[in-house]
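Not every chain is included here, but those present sit where they belong.
Per-chain residue numbering starts at 1, and chain names A and B are given in the order in which the chains are listed.
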Amino acid sequence: MANVLVIHGPNLNLLGEREKEIYGEADLVQINSEIKKKALGLGHQIEAFQSNDEGEIVTQIQKAAENYKAIIINPAAFTHYSIAIRDAVAAIKIPVIEVHLSNIYAREEFRQKSIISAVASGVISGFGSQSYLLALEAVNSLIE
Amino acid sequence: MANVLVIHGPNLNLLGEREKEIYGEADLVQINSEIKKKALGLGHQIEAFQSNDEGEIVTQIQKAAENYKAIIINPAAFTHYSIAIRDAVAAIKIPVIEVHLSNIYAREEFRQKSIISAVASGVISGFGSQSYLLALEAVNSLIE
């Protein structure tokens, strides 16, 4: 049974309150519960945490390599400038899947470029909370 | 039962022969058969076609709106310059999911920008033939 770490980047704790026309109605508790349910069905066990702190996310990614078989990360704002997170993703050996709730390629110019994608295993963007669920599906083929 | 059109862009008919370190070992027949099998399991019926011709792809997208509930498209080379395909995608009302076998964000500079993503429902990139299967999963949530 695979262990998967789910990382939610800055401001994602505001989901369900903030700009719902972009991010949808569900709050983070609901989304995590959807993810857990799906994971169960696929035989994964997930751990989820959210942080507004780049350094903490870097440290979690580093540690994940020992305890998890894969990471699903929504880097949120850090997507576009955190080379530190990019370097952490590149440094570990387990697969890392980048997800986004909204279609970042349809938003402001500066949000259309992810500095992390180049070192991720793959990218899923634009399906709302469904993006996380698809990433769970993808985990299976990547860790076999 | 949903009908889904799968469009493979230029040079994808060479899969399995061409640059296997990037695109994998499977040829297009195998990939289509994988997709069909998965679709069956999800209750979708798929139609797949490949074309090297931009105009033909535009026309198929236009027609799809009448006969299909969703499109899964791998625009291949057209991803980066075909505004005609972008306009066709924007013009129709059924959801269109953009998929890529390789992680386009990890390749040459000019392949890192998709001109189509901004009008797609969502984007899945970098999971090999698995990208198509994830797109099929995504279809359900989009057409409900």
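Keep in mind that, in the parts below, a residue touches a chain if its C-beta (ideal position, glycine included) is under 8 Å from a C-beta of that chain, and two chains touch if they have at least 3 such contacts.
Note that this is a predicted model, so its numbers are computed, not measured.
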> How many copies of the one sequence build the whole complex, if 2 are shown?
Replying inline: 12
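Simple rule for what comes next: only the chains that are shown with their structure count from here on.
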>> What's the distance between the Cα centroids of subunit A and subunit B, rounded to whole Å?
In response: 23
>> Per the contact definition, I'd like the list of subunit A residues that touch subunit B in the complex.
In response: 103, 105-106, 112-114, 117-128, 130-131, 133-134, 137-138, 141-142
